[in-house]
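Heads up, the thing below is written out as structure tokens.
Note that this complex is displayed minus one protein chain, with the remaining chains in position.
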Amino acid sequence: MDAISILACGGTLDKDYDPLRGELVFSQSHLPTLLAQANHTLPLSVNAVMLKDSLMMDDTDRESIYQACLADHSEQIVITHGTDTMPETAIYIADRLANLPHKTLVLTGAMRPFQLGQSDASFNLGAALMAAQLLPAGVYLVMNGQVFLARQVQKDRARGVFVPKRSA
Amino acid sequence: MDAISILACGGTLDKDYDPLRGELVFSQSHLPTLLAQANHTLPLSVNAVMLKDSLMMDDTDRESIYQACLADHSEQIVITHGTDTMPETAIYIADRLANLPHKTLVLTGAMRPFQLGQSDASFNLGAALMAAQLLPAGVYLVMNGQVFLARQVQKDRARGVFVPKRSA
Amino acid sequence: MDAISILACGGTLDKDYDPLRGELVFSQSHLPTLLAQANHTLPLSVNAVMLKDSLMMDDTDRESIYQACLADHSEQIVITHGTDTMPETAIYIADRLANLPHKTLVLTGAMRPFQLGQSDASFNLGAALMAAQLLPAGVYLVMNGQVFLARQVQKDRARGVFVPKRSA
Partner (left out) sequence: MDAISILACGGTLDKDYDPLRGELVFSQSHLPTLLAQANHTLPLSVNAVMLKDSLMMDDTDRESIYQACLADHSEQIVITHGTDTMPETAIYIADRLANLPHKTLVLTGAMRPFQLGQSDASFNLGAALMAAQLLPAGVYLVMNGQVFLARQVQKDRARGVFVPKRSA
């Protein structure tokens, strides 16, 4: 079995509560704890590309994520990412997919931080890792139990879920 | 999108601690709580077929589970089940697959009860629901982030994980 | 046994994460859930006076809390409150203690919300309810496993704990 790569790029999934500041912050990726609980046997490598709120990401960040995908030898890559601009990053990578032949790239994240309990993070990561193994090469977004193509999804901010993109 | 069905059949996933007896018992399925946390948008129906330790299951129970699959109109069915005899039930259904045309059936479960926290249940259910949507008709077992064919998997009890079946 | 009263006044203890806004907010008091987990047998009444960040409280709020203490028939009162101005409210009530004869008033709270897991809320509330039963009439602050007199405590914001007040 070939190795699967997880590229941690921050987002709500990886935030935690800072009791001194009374707000949510990034300190480290909590994916190793999540994956240990998951009791998985996948040949996984986990690398932190950045720990960033996706509202704060610009194309320089998206280029960094794309370069991390380029440099990664795995053909199955899961990218954990903030939900607010997840579709933008998906499209940024999809626009350069010709340079990423044979790679299945799946973006996922969470609406509630893993460290806060009662989170959707483990469910989403289980779904994303399965999708990365079963889907053909391409760029996908996996959230809410569903799989979307990179260019055909948008976030419904009022409901906090992803839905098919309305055509212009 | 067609509906997906979850058939709850018990197992560790659905056990909880009974403080009066000091042991793990079944009271009700906790899948509704798990699915609410998962923030999913799938057209799901959840039905409890039985809440049973899979070590206590016999072919009468397996026939009940198979009959529930037969009666279910969904083409994508996830069966939550105890891990100890999950492969036996998978084979029981696979032996009758000719009567279940067009159906993708995925068995999953957990090594630690959902209600006890730090559980693999949400990760496994996320993976199983994704596999049910992406795999062709057939009977599968999804655990530890991996997908196995019904006849090609066994539990490694010493490690608490599923592995490819050794050929006889 | 006489009844004990809990007056919920907000603070970190009662905040929860709002996935749509991505921040911590008040929706309802989570004390009933905390108390159910605690498996207590005390004759408790729980009343929400306000759900407010204590940095946002002014003397109008402190007067409301004091009036709620005056109106309460219990002689043992626990007040859950934000940590940032907990000493100020304690002193506000202590200044009016002559109007609250025979009452033992204990302020407590949490540095991490109960709803986020891994919280100090249950430990603090257990300590505060015990202190309210054992201490003589007066105004106290119970945090970090310790009991302080109202006028002799301050928050060490850098460490996130309460310490004896330095004399001027």
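The first chain written gets the first letter, and so on, giving A, B and C; residue counts start at 1 in each chain.
As a convention for this text, contacts are C-beta pairs under 8 Å (C-beta built on N, C-alpha and C of every residue); 3 or more make two chains touch, one makes a residue touch a chain.
Given the structure is predicted, the values throughout are model-derived calculations rather than measurements.
Chemist: May I ask which residue of C:A48, C:A94 or C:L135 touches the chain that does not appear here?
Modeler: Looking across C:A48, C:A94 or C:L135, the contact with the absent chain belongs to C:L135.
Chemist: Of B:G10, B:P87, B:P113 or B:G126, which sits in contact with the chain we cannot see?
Modeler: Missing-chain contact among the listed residues: B:P113.
Chemist: Identify the residues of chain B touching the omitted chain, counting contacts across the whole complex.
Modeler: 12, 17, 19-20, 22-24, 111-113, 115-118, 157-158, 160
Chemist: Identify the residues of chain C touching the omitted chain, counting contacts across the whole complex.
Modeler: 34, 37-42, 111-112, 117-120, 122-131, 133-135, 142, 144-147, 160-163
To be clear about the criterion, only the chains that are shown with their structure count from here on.
Chemist: Can you figure out the chain closest to the middle, judged by Cα centres?
Modeler: A
Chemist: Need the CA-centroid distance for the pair chain B / chain C, whole Å please.
Modeler: Going by mean C-alpha positions, chain B sits 45 Å from chain C.
Chemist: From the C-alpha centre of chain A to that of chain C, how far is it in Å?
Modeler: 40
Chemist: Enumerate the residues of chain C that touch no fewer than two other chains.
Modeler: Within chain C, residues 19 contact more than one other chain.
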